[in-house]
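Incomplete set of chains, arranged as in the complex.
We just call them A and B in the order they show up, numbering each chain from 1.
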Amino acid sequence: MKQIIDFTVVSNKTLNHEHFVLELKPDKPLPEISAGQFVEVRVDGSENTMLRRPISVHDVDYDKNILSLFIKKVGEGTRHLSELTEGDNLNLILPLGNGFTIPDSSNVLLVGGGCGVAPMLYLARKIAEKGLRPFILLGGKTKTDISGIAAYQAFGKVAITTEDGSEGEKGFVSDHPWMKQETPDFKLLYACGPEPMMKAVNDFGKKHEIDTEVSLEHTMACGFGACLTCVVDTTKGHQLTCKDGPVFNTKELKW
Amino acid sequence: MVNLNVNIDKLKLKNPIMTASGTFGYGPEFDDFIHVDDLGGIVVKGTTGKHREGNPYPRMAETPMGMLNAVGLQNVGVDHFISDIYPQIKDYNTNVLVNVSGSTIDEYLEVAEKINALEKIPGIELNISCPNVKEGGMAFGTSCPSAQAVVEEVRKVYKKTLIVKLSPNVTDVTEIARVVTEAGADALSLINTLLGMAIDAEKQSPILSTVTGGLSGPAVKPVALRMVWQVANAVDVPLIGMGGIRNATDVIEFMLAGATAVEIGTANFVDPQVTVKCIDGIKAYMQRHGVDDVNELIGALRK
């Protein structure tokens, strides 16, 4: 059941000049959240952000009752969020959307680029909870774009690419050996990030007939199926990114 | 106990708060957040003769205290509505109205006639003001002869409460209001969205796939209030006011200007509980001002 919940900011960690992680504590127990689901955040005190902002669930700690969001500063709304400090309040609607398929095999590859790494940590956690160890590939422009690797390493086998080679392999995620394999053994690919990156993962999947799930970041007015603005063109016609997605198997998309 | 009941023609509303078409899905989208039965009424998504895919993505742009949409009447079509949606929502204990849209008079007639047969739908809102479709829609609502024609024809086939929704994209809204009232509208609702546009300066391109779209939200409230007030002074049928409402104060303003009830649209996206908060807010206002019957507020603006 979708809920509207008030949260308190527990911490706001600056990762680099554009990314930060908010840890939030709700005023009641967190509802059950699937990996790939998102929240709609109300940004107060900003004259140009009437609508809520959709943000993926980055991680959930049910023991501590804490929800984390991994956010990139792009405009006024996310800038305001970046300025929150401990004790500030934040109103969220959650959980929204569908979620990724949780696999039965460790032979799956999670690819995250830029703020597309956001949903990958919680996905990795959910996969690891089944006793599996997925492959996790994180891409960035430069070293400082990649952070908190230890958290991912707890759940799977991690590799990094940076465009300037300052960390891990030099290049795009699609340049990494994992995605250069002639006969890859992956059962499922997951991608979230800039569209060219997701398309590259999809091309890799297509070539080797591996299903690919992507999380789309369409603009949204409501986030819960009421406005019909967030459509994506699928084989079944227009579907709602907020309700039928944000996760789609690329076979359904006209990619 | 204050009285919140108001009447729109034969419709009895338990309070003046309704939801605006296209912003409330079919109702169940809000079941997690509120009891839809608490509302005076809901108006479901614009429904056309055939299923419509609507416009391509992107369909939304945020603007200062407002938003543009270019949904373009995406909907399942009247037959699918009747077979699949109606059974799910017919037992809401509130007025469930259908927003009837079309590209041709025949399409309006087809939809109106089919909806007329649905026992639990006590009225329709005739959408002659949608700015987001190429044919029909707003074109009907911005010229007197075409507005008159479509309303007259629909009146012949539709026997229950006929509400006509007016476009704000006109030189004189009272002209159209008079014409459609004479053509048989039982009530009027206003305003639909203002035609607007948003540009991405960095990409140097329009944000919406359709270039222009419909502006809604608090930004349009002053225009909406003005039109409700003008129309209230021009015709004698009940009015349903809307445009930028997000709290009880806004509701009261529309009622003072002459609205019998209101519809809340865009604000549902920001706070899915805004409608029930408005109901509570109206009660508090009435108590503070010693008003026993909400009907006393309708058109009560001191001049």
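As a convention for this text, contacts are C-beta pairs under 8 Å (C-beta built on N, C-alpha and C of every residue); 3 or more make two chains touch, one makes a residue touch a chain.
Source: prediction; values computed, not measured.
Each kind of chain appears once in the view, while the complete assembly in this file is A x2, B x2.
Just so we're on the same page, only the chains that are shown with their structure count from here on.
Each chain gets one centre point, the mean of its Cα atoms, and the points for subunit A and subunit B are 36 Å apart. Across the interface of their complex, subunit A is touched by residues 22-25, 29-30, 32-33, 45, 53-54, 56-62, 64-67, 69, 71, 74, 217-218, 266, 268-273 of subunit B.
Subunit A meets subunit B in the complex at residues 1-4, 42, 47-52, 93, 218-233, 237-238.
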